[in-house]
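Here the complex is missing one protein chain, while the rest keep their positions.
Labels run A and B following the written order; every chain starts at residue 1.
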Amino acid sequence: MSLAALKSVIDAISAPTISFTILTVAFPFFFPPTDWFEKIHRKLGFWRLWTKKGGIIGLLLITAFFVLGYFDKNFNITLTKPDNFPIVLLIYSMFFYIWLGMYKAYQNDERLDAGLKPNEYNDPDDKVLVWPDLVYIEFIALILFQVFLIVWSILVAAPIEEPANPAATPNPSKAPWYFLGLQEMLVYFDPWLAGVVFPTMIILGLMAIPYMDINKKGDGYYTFKERRVGIFIFMYGWIVLWLFLIVIGTFFRGPNWNFFGPFEYWDTHKVVALNNVNLSELFWVKLLAKGLPSNILIRESLGFIAVFVYLFVLPVILIKTKLKGTYETYGPTRFVSLMIFGLGMLALPIKMYLRWAINLKYIVAIPEWFFNI
Amino acid sequence: MEKPDNKKPLLERMGESQVWKSIIRSGVPRTRRQRMHAILGSVFLHLHPARLPKHAVKVGYTWCMGGLSFFLFVNLTITGILLMFYYRPTVEYAFTDIIDLAEQVPLGIMRELHRWTAHAMVLIVWLHMVRVFMTGSYKPPREFNWGVGVILMTLTLLLSFTGYLLPWDQLAIWAVTVGSNMARATPFLGHEGPGAALLAIGDINLIHVGSDVRFALLGGRFVGEATLLRFYVLHCIGIPFIAMIFMAVHFWRIRKDGGISGPL
Partner (left out) sequence: MSENKQAPRAAVGSSTTSPGSDNNDIRRRGFFRWLALGWLAFAAATGGFFIVIIRFLYPNVLFEPPQTFKIGFPDEFSPNSVDTRFKKKHNAWVVRDDESIFALSTTCTHLGCTPNWLLTENKFKCPCHGSGFRITGINFEGPAPRPLERFKIGLLDDGQILVDKTKSYKWEKGEWENKDSFLKV
């Protein structure tokens, strides 16, 4: 395959519709949360990612991608922006450390299966002295890191653009990279959700983790087997719904916030149809072939029902059926928090797919009250 | 006073001098006792216990990420104070002062050091969180300290964000315009948020452009002079002050929760 063909394939599959789907579908096979996924994970060899070989191949693939990008005249522009260098570091370090954690976890899991204690275990009476054993490690880490920072600062000048001009918005206009996940959510949700409600829920949800996770095992050592559901949920949120959206926002969003493949030229005049429709229009106009009712509440009734069912009826059904056991072990308060944060987290992919599938803009659309969902 | 023994090595003699001993009580840490004393006798080092289980000092366990986060914070404080000598937070001077930092000020990389360290800190704090999650260290009795950590991470992001405005270039004001405009949409408290229209007395809206949360944040209707000053103060004093308090709690709680987590 020629290089150009390879690049266009990469361009095509990095479209959020495709790459997000691939990641979501593949995810449970790499972090298997149930026995069934675990079986396939073993059978098809997905577990090899968490071995030394897997780690090296992963790092090599990332490197190949960046090398390819560096010598591509379009990708080179985004890749070498000084403010984007942290994302390159982010991709490498997040991959490496998550790999390292999983690698250690798998080693420990084998030990635990064999009835041994985890690698981290030492005789409690056999302690080491902080001076010199820890102080020196800290000292060396600190010096190495300082050297790294100085080299980085000498090699890469901090960016400065044109002086501020309130009348001319640059195109595209991006938030700092660590907020690009939020900016990406803005494509699918109104600002009051993407900018206020979701960040609040992310912070509260993170803080609530220790109270919602009642699994006592796996405290103080790396393990996957003993906490697989917890790790699966956290890592899906962290890798796919946060880090991946940051990468999309940095590398794949160009002028007018249109999607561009990494090797594609950022054409300001790329025309993308953005004619999204509201659920109320789909229902009243397209389906029933009537005009929109003038009463706002009637107009949006279908949306309200959908949201109500999602937030309030669905959990009750789950209590009665699939999650009955969970409800009993977790108790009402924990279960309600799990539902609030879980459904909140799931709302993002759901809205993304609705947008991609039927161009849905809002489920409930009441711009009169600034209330759009 | 005894006559100094000239045959002893210099370091040894220094360690026995009155000056040294008045500062560092333990002398040169050679023996086990002296080494423990070295940790316990220093206000800084006694953040640590004197002895630790073996796994806790391994880089492979903690990845050193928490320690590095703190180191980067200290680093940013120092470089930040140095930058304050040259930077004036006004619309008139901010941009040119930043240019001068690269062109007129000795060394010429202080701004780079500060900026790249700030980026690195966000990354390192995230990695620290991933480590703590992977080792399950948020489980009882460390639930509260995980919560403190989440607040520290939020403060780290806010520090970075407030700092982003200070160069007063296109990148800065538009990132902050878009970011702060989300505050307009805050339910009830933003003038374009759901429910804001309910807060009205008769015909008069209580929440409008000049009275909502965004206005309090920006000190005006748009990102301007007042915003620059507010963000500067928050960036240099307000948030670091709060972060320091939370860090103190964080470190204290690590010790009180039984030290670094580990298998039983």
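Everything that follows uses one rule, which is that contacts are C-beta pairs under 8 Å (C-beta built on N, C-alpha and C of every residue); 3 or more make two chains touch, one makes a residue touch a chain.
Fair warning: this is a prediction, and the values are worked out from it, not measured in the lab.
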List the displayed chains that the omitted chain touches in the full complex. A, B
Sole residue of A:84, A:250 or A:372 that reaches the chain not shown, by the stated touch rule: A:372
Full-complex touch with the removed chain, picking from B:87, B:161 or B:174, is B:174
Contact partner of the left-out chain, one of B:23, B:74, B:216 or B:248: B:216
Of the residues A:122, A:173 or A:301, I need the one that contacts the missing chain. A:173
Taking the full complex into account, what residues of chain A touch the chain not shown? 166-173, 186-187, 190-191, 195, 255-258, 272-276, 361-362, 365, 367-368, 370, 372
On chain B, residues whose C-beta touches the chain left out of the figure: 174, 177-178, 181-182, 184, 210-211, 215-216, 219-222, 224-226
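Keep in mind that, in the parts below, only the chains that are shown with their structure count from here on.
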Interchain centroid distance [CA atoms averaged], chain A/chain B, Å: 25
Touch list for chain B against partner chain A, complex: 29, 32, 35-36, 38-39, 45, 48-57, 59-61, 63-64, 67-68, 71-72, 75, 91, 95, 98-99, 102, 109, 111-113, 115-117, 119-120, 122-123, 126-127, 130-131, 133-140, 142-143, 146-147, 150-151, 154, 157, 160-161, 164, 167-175, 178-179, 181-187, 190, 192-197, 222-224, 261-264
Residue set of chain A touching chain B in the complex reads 83, 85-86, 89-90, 93-94, 97-98, 100-102, 104-105, 117-122, 124, 126-135, 137-138, 141-142, 145-146, 149-150, 152-154, 156-166, 168-170, 173-179, 183, 190-192, 194-197, 203, 206-207, 209-211, 213, 215-223, 227, 231, 234, 238, 369-371
